[in-house]
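One chain of protein is taken out of this complex; the other chains stay put.
Order as written gives the chain letters A, B and C; numbering starts at 1 within each chain.
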């Protein structure tokens, strides 16, 4: 396993193909450092003996100990640990830990490449190629990101019907040694700090969309790939103590005549499995959200409780109600993920068939529980911001800038008028308002909300997954029986698996 | 284990001490039959071989197979099965299965009586007496109810400060052979169809409230006990097919100079454990709600889906959104209970100490997850009714009475104008509206909503439990660390057990 | 103007054509008396000198003083008074005053018949016929109801496409002297206690639906008309003081080969105006809701405040929050109606044209404000019930029956345990719980909720009206201007009339 320093050194050697606000930048540009510190935490913490159980695993391919972020889930315990690892790390960095994209993509492709080969009766070697790629990914402890969301062009048209064929990434040409792809993936978190980029389809596909059923992996600086990144940081802190400064990035990833050799291609035309790949990555990723959203809920709860304390109103009964609401969102989201882990199995949901075996046996979390949990926490993002705003009061919006607290003309006056809770150092109160101002009133704060709402699939995507997969028919039978309707006399038993 | 018939026969032999609308009634009065059918289901189903795993258990006292409703939870698997048994039975009867009060009370008293004896250094024999009582309870397969909620008089005063000492049930006199109690418990579900009544305290108690720290068990027709019952049934069905007609009851239980011999007394003055007894019964009962509320959610979902189908609008996208919301409430509530079961242990939460061992080793579900689940489902009751009303339309309120469908003058005309979905028999459509009218527009329907909201503790009680028990301090530390506050540099790790 | 007694006497002479639960009943059947008392209030109050301004008006047809419920709105002041009269009366009877259907229907037909004649270039005399009918309606102080909602059959099909042509009431035959109609209207409030029934279309119509563009008025016992009624009463009160017992009714109104002479026909084939008739009645009726829903909000607020007082928790801060929420719903609903009245004009909204003159000059309330107000109060029905349930506690569901308070065996015990607030007579507390039990836990209570949600058009109908009529384009221009989009440089001014 690598250290944070080795990871950063690796990035520093990569080709410049990332644009930011009109300039080509290095991956180790100052703007990216907060983001690298977040990602670096996944190396630092994995190296600590006390975290060995939670953050590392034994590779089922090599038998070596690896960082859990590169692991294929072998059982429900692996699913539990992935959820808990994610929560622990997100608590530490006060937000998205960023590396989950990689683990979720490898677990999805691992299963899909296997089934595609099986359907092709051995005419393809996607799975063997993927295992080779994965062995290196695990051994070299690489950071992977997942490029899923296409720009999608006209939302009323399916992929093959778009006037711009690149509205979804597609196979432009099939060559003897590989394929040529074109298109653009957007909102791709952490792509500018990733070693490897995995590309997967974004939606269910029809036979005529087969050129859109494509999955592959390339280094982040691959020929034919250009990134246009946005990078999100809080205001720099010069005077106030630093605390931990989380950063994050997103990229538009543009593929132009981009050649991918067969050994890096894991799906190329199997439209049925293209759709499953899309769903399966989303499913694993919603499971990740059952770790990160509770952690973000922990941060929101801590911030709300501190805001009440700084304002010295923490004993008021309406504060209790609001904290309780935050805890409910957080722990219901966690419980959903916990249940999804515990009921995990090597199966996926197929319309009309229910849960059926899929892939070579690795574990997949229960879909309904992943979806109800992610939907709840996604829909709660703006309510959480409202509660924070409500308890904090207007000061988060109007708190003076840092340098006003450094200027001797104003410093003491400002501190005098910042004092609220007589039992807390005023510098701490100032520090807290500054942090909360960053969280609630900054570009990064707003982006965090949008990401929390839409990331991993907007609530409407989860609603569709839930109603498509849930066994509503059996519930109708229950009511037919009770209401005395004509076919209501059949036995219906509770089944927790639907 | 008994049969339903033996159970009813047992009730028929009990003394008449139940008033209903001004009259003394028999326990097997016609008004009670729907309720007895519900309770009877717990005997019928337990007798089926396919339900043996779920509905029966091996007594840890006798080694005999017993109905699970009389069992003390020995491990997390018992907790899982209790949740699933409750959901299955509530699905069958389309509502409350009613027998959970008994299992929740025996599990609470089992632990509390043990600890009270321990605190008293053997000066009391509550636990041994309780085990003797419990042995008979298991062996004779008795139905128990739990009388917890006191009338409470002036809500601004604690028990010992009330002008009416009976505002909370209390020990009026201590005699050599037992105690004399007085007071009134209300909202006591299923008391009029129970064999045995367990009485437990309703709230935390101060030293001066010690006479209110009293727990005991007596038959439902004990001398000195009078019940005033309300009984809830849907409209009788004469023409329409019967389906399943659920009934339920609640009693005011009035104790006047009521003597309880020591062998039936399990707590008598130990105020600390009185408060724990109150919380512990509530906790077990909120765990029961993680089985019954999802079942009721299943019924609501089935009814909403059928309403959409009768109206032939089941393919509209707004229907999908509403069904999805119902599923979310249901499965988040289930997941909370699942997690509470899986993280169960022989421990209770103590303020300032966290989870500490309590009782002789039986299993208690995790409090935070029981509470967040129950709070969610309790707060959703009226929203669920709104969704049903929204999808059904006005017809649930104005659908003609049954006899208008029997009168030849109006029958055919009404059926002609009842037809909506052309693919469903019109009689079924009529039958469905009649059922839904009962559910949404009846005394029983309204009572069901109030019970779903307040039963097992109103949402505010769960909020208090949540904020009192949750480790908010550790979340504040997370934020102090990230914000750079003065004492924010300590390590804080995610702990799922708080 | 008539007295209540004259009104009831009039009903007593009508033909028996109303079925209730399988029996033909008189209009003055005991079941209907609570309902007649409500309707009677509109006569009693109009006779009081202090109510002359609010409850009577000068007919623009005859110059005589008439009951305002039969009046055509001549100006915005009439609209204001109709709103305030409705609120005042609904406060008095603690719910729906029932007579608004008539005033809303006459105002709609008055305008539509005029425009249909105009379109027909004098080939029809709908308006003159209607004025003759209306003169009698005003002079004889009749109670009118409005039969609008059709059974609608298959919701996926428009009127002319239904397999059952009577799914919407239609002109089956055109004769020299009149028309023959067939079909069934349902959810028709107060039809069983009305003198005259006005029938209007229920939706927008296509040219091929022209036989469904039919409006007419007949006495409630007209040949060819059968009613199947449901009648809604609280539990009878024998022991407790009576207070005011509101009742309400709804009918299925079935027309079979029903002949309507031309002088009673006000629309017969003009599909364009059929749709406007539907919308216009709905609009006037939503304006009525801006009077009745605030009154019901007043009742809910009063009940919630009393529940808090009986429980002696009225000083808790969470009570303040909940009462404040109730007041907000109520007064926002009232303010919407107030604004709709004040901005009223002799105009209706036409798609693509905005507000255009319509009818002979009577006043129509502003559509957007009628709709936002009605939608808010409709969507709040279940939330209001939840707040009541929350503050009241479980006692509303389990409070003993009246006769248990009359039985000397239980009476004193029950009163002893009913006492909560030491400063309020216990009989008042009992009386209050009994009333609130009727409101929250009865068939009538549930029906009241369904009616409050769907009556006058479900929230979704108001949403459609709002988005269809609101000037969204001008708001897009505002943003185009600010965002610097290509056509965003045009001037856009605030217009309150949109």
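By definition in this document, a residue touches a chain if its C-beta (ideal position, glycine included) is under 8 Å from a C-beta of that chain, and two chains touch if they have at least 3 such contacts.
Just so you know, these numbers come straight off a predicted model, no measurement behind them.
Of the listed positions C:61, C:180, C:204 or C:305, the one in contact with the omitted chain in the full complex is C:305.
Residue A:254 is the one among A:72, A:214, A:254 or A:466 that touches the chain not shown.
Panel shows chain C; residues 84, 87-88, 91-94, 237, 240-244, 246, 295, 298-299, 301-303, 305-306, 309, 320-321, 323-324, 327-328, 331-332, 334-336, 338-340, 342, 368-369, 372-373, 375-376, 425, 427-428, 431-432, 434-436, 462-464, 466-467, 470, 472, 475-486, 488, 492-494, 496 of it touch the chain omitted from the view. Listed by residue number, the positions of chain A touching the unshown chain are 19-23, 149, 151-156, 163-164, 166-167, 184, 186-187, 226, 228-230, 250, 252, 254, 256, 311-313, 318, 381-383, 385-386, 389-390, 393-404, 406-407, 409-410, 413-414, 416-422, 440-443, 445-447, 449-451, 453-455, 458-460. By the touch rule set out above, chain B reaches the unshown chain at residues 316-318, 321.
Quick note on the criterion: only the chains that are shown with their structure count from here on.
Chain-level centrality, scored on Cα centres against the all-protein Cα centre, points to B. Chain A and chain B have Cα centroids separated by 39 Å. For chain A, residues touching at least two other chains, in rising order: 321.
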